[in-house]
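The complex appears here without one of its protein chains, the remainder shown in place.
Moving on, here comes chain A:
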Amino acid sequence: MLAFISARQAGLDDPLRLRRAECTRRVLSLELNKDRDVERIHGSGVNTLDIEPVEGRYMLSGGSDGVIVLYDLENFSRKPCYTCKAICSVGRSHPDVHKFSVETVQWYPHDTGMFTSSSFDKTLKIWDTNTLQPADVFNFEGTVYSHHMSPIATKHCLIAVGTKSPKVQLCDLKSGSCSQILQGHRQEVLAVVWSPRSEYILATASADSRVKLWDVRRASGCLITLDQHNGEKSKASSEAANTAHNGRVNGLCFTSDGLHLLTMGTDDRMRLWNSSSGENTLVNYGKVCNESRKGLKFTISHGCDPEFAFVPYGSTIAVYTIYSGELITMLRGHYNTVDCCVFQPNFQELYSGSKDCNILAWVPALREPIPDEDAEKQYLNPAFEDGWSSSDDEG
């Protein structure tokens, strides 16, 4: 650390380098911290989380009972101990609350004044954050598994929606209608995500084990269908051709630079694809336990040297390096299946939601204080002390 700082002072290093090193160190030391808590509002499992990209301060969470809660993550109390407060929530008593489980929530990428939520009650709602009233409601024929809005789009305002029908729908916020339908999948669409690199590129994953990349300007069909065998027909039977996984594909995530795409399937595999060529990079992550019947929200770190993927793995969160496929650690803390996790890039914090109704905050561990005898005695929590009785007989 000191070496990095001195090198930075001397101007030997790129400023990015210090930042990267520190980020990586912090991500590697993520742990549950007793000082950081998220207020317990949800009475049932937490399906989805999203942190707004503008400030990285507000977090939305959607519960499986239709409740949406908005948290403030920033700690202004000047104390190490902080409980993320729920600022407001769309509770069960709210007139416009989702009837069934909320599957996806997303902030409007450019402003915190608006957010979107989709649910199993076959609707997609556009909310005004300040009044907590739905500004617009899109109705669909099937349950909505996932929706996404392009984080970088400036020329369009489309929300891609994956529903129970195999057609991917594009809803235009400007006109308030479903403007476009992308046909190509054969079964329900479990995950949709826009590329962070090019505003017209969309990736969709479906239960027919295919992942397709689309250019929404092209109406005729998809750009590429990702193939796990990279077109080597000899290995693949005719049925498995052009499939990304051997089971349902329920997780999609672009790397922050948009060059690669991570997919998750119920065949307990995670695959990394080159998003421009559609090539399987054949990184081996080992078995990634995935029993979810619906979409799975996983996330990747931002600004670290080897980038990390945080993947729900049963009741734990597995941390992998993206490009080498190495399992770094398992974060244990939830008592039931973890459904979603989201990374806060500014402070390298991770938030995860689980079926046990908890949202846990994983915070980088502080550096060990310099071992100072007196200070240690003072600050040591009495609970950490050993309770052996002093006499030898007692034990």
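Simple rule for what comes next: contacts are C-beta pairs under 8 Å (C-beta built on N, C-alpha and C of every residue); 3 or more make two chains touch, one makes a residue touch a chain; residues count from 1.
What we mean here is this: contacts and distances are computed from a predicted model.
J.: Could you tell me which of "Nuclear pore complex protein Nup85", "DNA replication complex GINS protein PSF1", "UV-stimulated scaffold protein A" or "DNA topoisomerase 2-associated protein Pat1p" is the UniProt name of the chain missing from the displayed complex?
T.: The record for the missing subunit names the protein "UV-stimulated scaffold protein A".
J.: Consider the whole complex, including the chain that is not shown, and state which of A:29, A:75, A:225 or A:315 touches that chain.
T.: Only one listed residue reaches the unshown chain, and that is A:315.
J.: Of the residues A:56, A:91, A:184 or A:333, which one touches the chain left out of the display?
T.: Of the candidates A:56, A:91, A:184 or A:333, A:333 is in touch with the missing chain.
J.: Looking at A:24, A:292 or A:358, which makes contact with the chain not pictured?
T.: Residue touching the absent chain, from the options given: A:358.
J.: Tell me which of A:34, A:78 or A:367 is the one touching the absent chain.
T.: Missing-chain contact among the listed residues: A:34.
J.: Would you write out the residues of chain A that touch the absent chain, in ascending order?
T.: 32-34, 40, 315, 332-336, 356-358, 360, 381, 383-389, 392-395
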